[in-house]
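Before anything else, here's the structure in question.
Every protein chain except one is present and positioned as in the full complex.
Moving on to chain A:
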Amino acid sequence: MDFQPELPIPISYVSGRYLLFSIDAVTYLRREHHICGVLIGTLPQIPQQNVFLGLPLELMPEEARLLVDKGVACIVDEAKAHDGMNTLLEEDRRRYLRDLESQGLHVSRIQSDRKERNREQTLKKLEEKKAKAKAKAEASAAAAQTPTVPEEGTSIPSPKNAAVVDLFNAEDRSSSPPTASTSIPPQSAMAITPATSYPPLPTPPSSSHLSAPAVPPSYPLFAHLHSKGYFLSPGLRFGCQYMAYPGDPLRFHSHFLVVSYDWDQNIDIMDLVAGGRLGTGVKKGFLIGGSQKGIDEVDSEADRVDTVRAFSLEWAGM
């Protein structure tokens, strides 16, 4: 379950976006590094279905930067990394296809095993029911001491049960040969669509990694809150820069609407009222903050994160 991907995890840089295509990487980053990102993948056939989205996962530049700075991830230029596709040898190609097929077989085997187990369980249940019905019938026969009544009692359920068992048997017959024999015909292999292309292609060398992503001025506050254990997500939907959750967003409501300011950037008092009011209206705090140092005053972003000061606002109710 707790899959540990090989580090650093390659983040795909595609036309200005930071994307993750591996579900293992996505779950790992969420579990271990509190990075949630936003799922943006939809179904090609039904693109208007956007309530439940899937892979790929898009990361904010701040999230990508944080992971790169931590040494957990690296940025890979997807277009360049796929140049190697043309030079892939025929031999490699075939090996890759074989590999995919064996993966497909593995999946279908697991599936048929599960089916088999379910079937056995159902059969066992049916048998138990049958035995119970029989015992009941015998008991009632013994009590009534008339031979005609129990015959009727047992004759009604038995054909039904037989039919059900037959149905399962028929299925059993059709699918039992593949499970019995070790070689499964290739038709039954599940089609596998890999989400990542690094097994056929070599993992890009570290020299080809792109530099750490450029981040907006709000990055120090983002990193500061992240280091305090908050999960952060984009705040556009809520009228702020980030939403700060005290734990996984699937389990917690957010605590703060976050807006970052530079140390000497003018804050309109009315914005504080608006933010405080908005936050209080949805049972959240309005958090403002920023780094005391500008980017040109320090060597790295990490130095700025240490000097962040934050303030939370709530309506006083008076």
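Annotations
One rule holds in what follows: a contact is a pair of C-beta atoms (placed from the backbone, for glycine too) under 8 Å apart; a residue touches a chain by one contact, two chains touch by 3 or more; residues count from 1.
As a working rule, contacts and distances are computed from a predicted model.
This complex has a chain not shown, and the name its UniProt record holds, of "Glycosylphosphatidylinositol anchor biosynthesis protein 11", "Vacuolar ATPase assembly protein VMA22", "Large ribosomal subunit protein bL27m" or "tRNA-splicing endonuclease subunit Sen15 domain-containing protein", is "tRNA-splicing endonuclease subunit Sen15 domain-containing protein". Among A:Ala143, A:Leu250 or A:Met270, only A:Met270 touches the chain that is left out of the view.
Interface note: of A:Val51, A:Ala143 or A:Met318, the residue touching the hidden chain in the full complex is A:Met318. On the side of chain A, touch with the chain left out of the figure occurs at residues 225, 228, 230, 244, 246, 255-256, 261-270, 272-273, 276, 279-280, 283-285, 287-290, 292-294, 307, 309-318.
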